[in-house]
Each structure stands twice: as structure tokens, then as C-alpha cells.
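Shown here: the complex without one of its protein chains, the others still in place.
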Amino acid sequence: MLRYFLKRLLSLALSLVAASIVIFLALEVVPGDPAAYMLGLNAQEDTLNALREQLGLNGTVLERYLSWAGGLLTGDFGISYTYRTPVSEMIGDRMWVSLPLALYALTLSTLIAFPAGIWAASRRGSYVDAGVMGVTQLGVAIPNFWFAMLMVLIFAINLRWFSAGGFAGWDAGFWAGMKSLTLPAIALALPQASILTRVMRSSLLDTLNEDFIRTARAKGLNKAQAMWRHALRNALIPVLTIMGLQFSFLLAGAIIIENVFFLPGLGRLVFQAISARDLIVVESVVMLLVFAVIVVNFAVDLAYALVDPRLRGRR
Amino acid sequence: MSLFLYSRTLLPGAFLTLLFAGAALLSLVWVPYDPTVLDIANKIKSPSWAHPFGTDQFGRDILSMIMVGARTSIAVALVAVGIGMLVGVPLGLAAAARKGGLLDEVIMRMNDLVFAFPSLLIAVMITAVFGASALNAIIAIGIFNIPVFARLTRGTALSLWSRDYIMAARVAGKGPARISLEHILPNVANLLIVQGTIQFSLGILAEAGLSYVGLGAQPPTASWGRMLADSQTMISFAPHLALFPGLAILLTVLGLNLLGDGLRDILDPKLRRVRA
Partner (left out) sequence: MSLLSIDNLSLAIHGTQILKEVSLKIEPGRILGVIGESGSGKSITAFSVMQLLPYGAECSGKITLAGEDILSRSEAQLCAIRGRDVGMVFQEPMTALNPLQTIGTQVAETILIHKKVSRAAAMERAADALRRAELPQDRFPLSRYPHELSGGQRQRVVIAMAIALRPKLLIADEPTTALDVTTQAQILKLLQKLVVEENIGLMLISHDLAVVADLADDLVIMRKGEVVESGHADNLFRNMQHPYSRALLKASGHVPERTGHARDTALLQVRNVVREYVTHSYGLWGTTSQFRAVNDVSFEIRRGESLGLVGESGCGKSTLTRAILGLEDVQGGEILFDGQPVFTHEHANSDVRRRMQVVFQDPYGSFNPRWKVDRLVTEPYHLLERQPKGREKDRAIAEALESVGLNETDRHKYIHEFSGGQRQRIAIARALIIKPDLIILDEAVSALDVSVRAQVLDLLADLSDRLDLTYLFISHDLSVVRSITERVLVMKAGQIVEHGPTDDVFDHPKHDYTKQLVAAAPALPDDVAGGRSHDPISGSLV
């Protein structure tokens, strides 16, 4: 178990280093001189120099990478040129919108998908199954930002149950904050829940065909017992994989959904930064999101080991 | 046509797909109104005989814009699938042929790395450096497709490599490249077609999302995602502006997914019959 953990940890570290190099190359080396890029064509030479100094751009590519990566490790993301504030502060504020939104959506989609998938699988071929499959077919196909707009139209503009956008802030209380995240989270969760339901269902059906389910039935377990005690945990392995992959879609989706609801999250931040040519902010946000994806997949790997003794027992 | 008997989803899937592909092709030669010409006198009209889907805030015909938008969506998604297949499939075949070797290890690690970058983040990075365009969307979605196809190909190819007929081919003196082309690729093709349809539909969704946030096609190129972004501020008094482009995306993606399911239904039993 320890060895599996350490191996995964090593691969986590390598992935992070590789990702940071890719991001650094794409956003600091490819554009040429970032200072000139940020200030545009008409910049004065001394302004440029000042910015270069401020951004730590004087040095070889390797030196710049090391100082940037070193900064990341200590939580120092550099200074936004546009806002003249530390990027870490800007991100810190926005993260408390984006992260809860992603977790809220993940929770919702899991809470919907697990029961729905199990329900459909246990009544394979019935109207329940056909109904669940039909709904998920639509859920997979619907663009989530459009679904979000429709929800705004119905629940905010017509029924006035929710506000059409904006974020109440956590200062206004936990429930007020959650309320302003509810429509965005539902919009975000719907396609993910649909995919997860389908994966859960097909994985369960596959597992129910396994020989050991027949063995369990021969012991005297009824269908439900065989499913809950033997099939479910085995079926979870592919579901975990998909949940890990989904997290990156969830983050990407969150960036778009934040735009529909005018939520002050990382997504809004990154688009503002793009239009302001504030590369440091873009770089930091992208790095943070990639970091989140990699860490989540690391967690999924660990979850595998919890579920599957064959990984734990590898000696 | 007896193929349609095998699958309940194939026919509706093929119908929807052909409908939108047809609309896109038709828009090359004819549209009801030129979607680049503004007609302020006729702005924000509800659906009527003259304008079946109504007009937007500049008086442009929504139906015409959707037809032209279909072209953008389909072109972007199709090229992105092409990039994913052309790069991913050979990588997957090579990795499987050299399983456990350095090449396999490098290809799989690179795959893992790309998987950590959702296509939206790739688009964000490209846009931050080069500015927004439809080409960005193609590249971003295409890059994201590469590991999808590489993994699928490698996984399936690995299971095929352990078959005796591969051993027979090796006994007949054939090398890994030849075996990959003659034996592995044709037997992976079915799965690639099915996955291709799925990635196609995901590509359409992704393109719409990118255009919606302004990272994809730029005006004057018509695009479903942009139409939705433009309609958002007017949704309270002109919901039809948001309704039709959204439905277009939904139905195209639904059609492709149904087609994919249907293809799996008709391609898989054949495989099963061969095995049984």
C-alpha cells in the first residue's frame, strides 16, 4: 500500500512539473517578450524595463522558470500588472466562488447519478430503465450554458425564486451564498449527472454478468443482495475513473457557467485577464486549474486502492 | 436498409445528423436571407412565415444564421475529430506494438499530461497569446481529442495483440508495423467510428461553449454559441433568440449520440457473432 502511494505521489509530482513547464512555455516563452506583449505596441522603453524588472523577466528562460515555479510553491504567483495587486490575493477571493461551485455540482451529480444508475440497472429493460436512459440522453446533449439560460428565464425572471445572477457573497451567510450558487450548480451538474448515470448503469450491468455474481446467487443471495454486496463495489471502479475525468470538465464548465450568472469566480477573472492582456493572471489561473485536475486524479488513484485489494496487495 | 432493424436509435440519429449536415451544405449555395446584411427595420421579430425562427436585434434572419452556424459547428468539430484520429490512432497503435517499452511509456505519460488540460484551458492559453478565432477552437478541441483516441486505440490494440492470429502473422514473418496496419487497425476501426461520433458531438458542444465565452468563432462568422451569448441580455423579452440556436445544438448533439449508439448496436453484434 505504502509503495503504491509513494509511486502515485511521485507520478503526481512529475505531472505537476511537466504541466508547469508546458504552461510556462505557452504563456511566457511563445509570446516573445511578455512585457512588450502586455503593454502593447506603443510602450516606452523605460516603462517596459520597469515592467520587466517587476515581472522578473531579466534572466535566462531557465532562471525565470525556476523563480516562477519556486514562487508557486510558496504561494507567490507574482503581481498582476493591470491591477497592481498580488495575483494570489485575486485568485484567493475568486476561488471561494469557483471551488464551492464545482464541489456543489459534483455532489449534486453524484447524488443524482448513483441512485438513478442503480435504479435503471436493477430494472433493466423496464420503463424505468427506458425513462432514465431517455432523460440522460437529453442531459448529455444539452449545452449546459443554454440550460442555465433557460433556468434563469424560468426560475429567476418568471418565477422569481432565484436572482438572475451575481453572488451574494459568503458574508451574507452560508445559505444566501449557497442559494446564489444553486442554479449554476444544477446547470453544471446536469450533463455530468447524465454521463455518470449511464456509466454507473452500464458498469453495474457488466458486473452483474460476472461469474462471481452467479457464485453469490448460488450461495442463496437474492438479486438485490447480490447487487448491493458484490456488484456495486466492483462496478465502482470504472465509475471512479469517469468521476476523475469529469472533474476537469466540471472546472471548464464552471468557467463558462460563471459567465451566464455573472459570478465573480476564476472564470470571470481569466476572461478579464485575457482582454487586459494580463498574462500572469491567465498563467496562474490555468496552473491552478490544472493543479486541481491532477490532484483530483491522484485522489482517484488512491480511491482505487481503497476499493481494490489487488492494487493494495501488490508486493 | 435492414440495418435499421437492428437498432432503434440508428434511424432517428441518422435523420437528425443528416438534417443538420444537409442544412450546413445547403447554406453554402443558398440561405433564405443573407445573414451578414443588417435590416434594423425588422429587428427582434417573433417567428412568422417570412422568418420562421424570427429575427435578431439587427434584423438578421435566425434560420439563415442557424444554417450558416451549422457549417461552423460541423467544420470545427469534424476537423478536431480528424486531428484527434490522425495523431491519436498512430500513437496508440505504436504504443501497443511496443507495449512496456520506452515509446509506450512516453506516449502514455504525454497522454496523461494532455488529459489534465481541458480543451477550454487550451483555448484560454491560445487566445491569451494569439487572440480569439475559430482556428483556436479547432486546435484546442483537436488536442484534447488526441489522448482520447490514443488511449482507446492502445487499449483495444493491446487486447488484440494477445490473440493467436497476431502470433500467426508473426510466424508468417510480419513485423509490428505491418501487423498493426493489416490486423490491428481494421479490428479497431469499428470502435473508432463509434468513438468518432461521440467526439464529434462533444466537439460541437465544446465549440458552442468556446464561442459563447468569446474564445471561438468571431463575428462576422455565424456561430451557435455566439448567437446564444448575444441573446442573453434579451432573454426576458425575446426568448426565441435563445431558443432556436440552443435547440439546434441540442438536436445535433442528440442526433450524433443516437447515431453513435446505433452504430455500436449494429457494429458490435457482428463482432459478438464472430467471437461466439
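Think of it as A and B in the order they're written, each chain with its own count starting at 1.
Please note the rule applied: a contact is a pair of C-beta atoms (placed from the backbone, for glycine too) under 8 Å apart; a residue touches a chain by one contact, two chains touch by 3 or more.
Predicted model only: the values in this text are computed from it and were never measured.
Undergrad: Which residue from A:Arg84, A:Arg160 or A:Arg310 sits in contact with the chain not drawn here?
TA: Per the contact definition at the top, the residue touching the missing chain is A:Arg310.
Undergrad: Would you mind spotting which of A:Arg52, A:Arg123 or A:Arg217 touches the chain that isn't drawn?
TA: Residue touching the absent chain, from the options given: A:Arg217.
Undergrad: Residue-wise, where is chain A in contact with the chain that is not depicted?
TA: With respect to the unshown chain, the touching residues of chain A are 3, 6-7, 10-11, 210-212, 214-222, 225, 229-230, 233-234, 307-310, 313.
Undergrad: I need the residue numbers on chain B that touch the omitted chain, in ascending order.
TA: 100, 105, 163-165, 167-174, 182-183, 186-187, 271, 273-275
Throughout what follows, only the chains that are shown with their structure count from here on.
Undergrad: So what's the Cα centroid distance for chain A and chain B, whole Å?
TA: Each chain reduced to its C-alpha mean, chain A and chain B end up 22 Å apart.
Undergrad: Any idea which chain A residues touch chain B in the complex?
TA: For this pair, the touching residues of chain A are 14-15, 18-19, 22-23, 26-27, 30-31, 37, 137-138, 140-146, 149-150, 152-153, 157, 245, 248-249, 251-253, 255-256, 259-260, 267, 270-271, 273-274, 277, 279, 282, 286, 289-290, 293-294, 297.
Undergrad: Note which residues of chain B are touching chain A in the complex, please.
TA: On the chain B side, the touching residues are 109, 112-113, 115-121, 124-125, 127-129, 201, 205, 208-209, 212-214, 228, 231-232, 235-236, 239, 242, 245-246, 249-251, 253-254, 257-258.
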